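Note that one protein chain is taken out, while the other chains of the complex remain in position.
For reference, chains read A and B in written order, and residue numbers begin at 1 within each chain.
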Amino acid sequence: MGYVNLDLARNFMVRVKHDADLIQFTSELAAKNGIKVATFTAIGALKRAKLAFYDQEKQEYHEMELDAPYEIASCVGNISMKNGSPFVHAHAVLADKEGNTRAGHLLEGIVFATELHLQELRGAKLERKNDKVTGLSLWDMTNPKSKL
Amino acid sequence: MGYVNLDLARNFMVRVKHDADLIQFTSELAAKNGIKVATFTAIGALKRAKLAFYDQEKQEYHEMELDAPYEIASCVGNISMKNGSPFVHAHAVLADKEGNTRAGHLLEGIVFATELHLQELRGAKLERKNDKVTGLSLWDMTNPKSKL
Partner (left out) sequence: MGYVNLDLARNFMVRVKHDADLIQFTSELAAKNGIKVATFTAIGALKRAKLAFYDQEKQEYHEMELDAPYEIASCVGNISMKNGSPFVHAHAVLADKEGNTRAGHLLEGIVFATELHLQELRGAKLERKNDKVTGLSLWDMTNPKSKL
């Protein structure tokens, strides 16, 4: 555990491209603009999506294909560095025509229309490293630039 | 597609009025305070609500009346300009007494108690215009002040 203090940097209001994958689009936005750390939220609608649940015992992702249109009722995520590239981590709550929901880790979301608000953060490193306890790639807080 | 970079401006922590409609209240807050662009989140509880799902094929909203008390488990939204006035776009996840959810585009939410955090953004135009592909009113990124 631990934390880093960062400085607020550029603020992006983004109209995500129709038919793009929200995760890949956000990764490319980060790479093209030199964004290394950020937080974001998104609302809109997807044509289809792929969610995941992490099985905490087996330490593996259980994937779910949602092959239908959904509202993005909520999407909260962040960007940090992993193996030298900006890595997008996002969770989403999706709603169908009846307002019923499916939610989890957002692996893929094909955009019908999506509004992304991204707040860039600067001034400290935030990198993912493998964590033995969970089997996940988590923020490394042993870095000397981190304030523990 | 495209994006605008904006500057962080005023930050509002708001106690929304009991019995007000969250959408109308937020619109009025924006109009009274000269807010043209913002992002916001809200948590709290509603007495009743109206959600919508956008039918991507028929290009029309399917509305759902929820005539019962709900927790606002999540509400994420933004403000931008539409036809010369600040326009509120919000999505919400609502939870009933058993913790079961209904979610979607929030058309109306009558407030029992709601805490709204609004971050104003300034420095660039962000306006909605009709989009032929989706039938929705989306952010216009052809404006010369937008950075594409």
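Here, a residue touches a chain if its C-beta (ideal position, glycine included) is under 8 Å from a C-beta of that chain, and two chains touch if they have at least 3 such contacts.
These figures come from a predicted structure and were not determined experimentally.
Chain A residues in contact with the hidden partner, per the touch definition given at the top, are 1-8, 37, 39, 41, 51, 53-56, 62, 64, 66, 74, 76-78, 80, 89-93, 101-105, 121, 126, 131, 133-134, 136, 138-139, 141. Although one chain is not drawn, its touching partners on chain B can still be listed: residues 8, 10-18, 20, 29, 41-43, 45, 47, 69, 71-76, 93, 95-101, 112-113, 115, 117.
Everything below uses one rule, namely that only the chains that are shown with their structure count from here on.
If you average the Cα atoms of chain A and of chain B, the two centres end up 21 Å apart.
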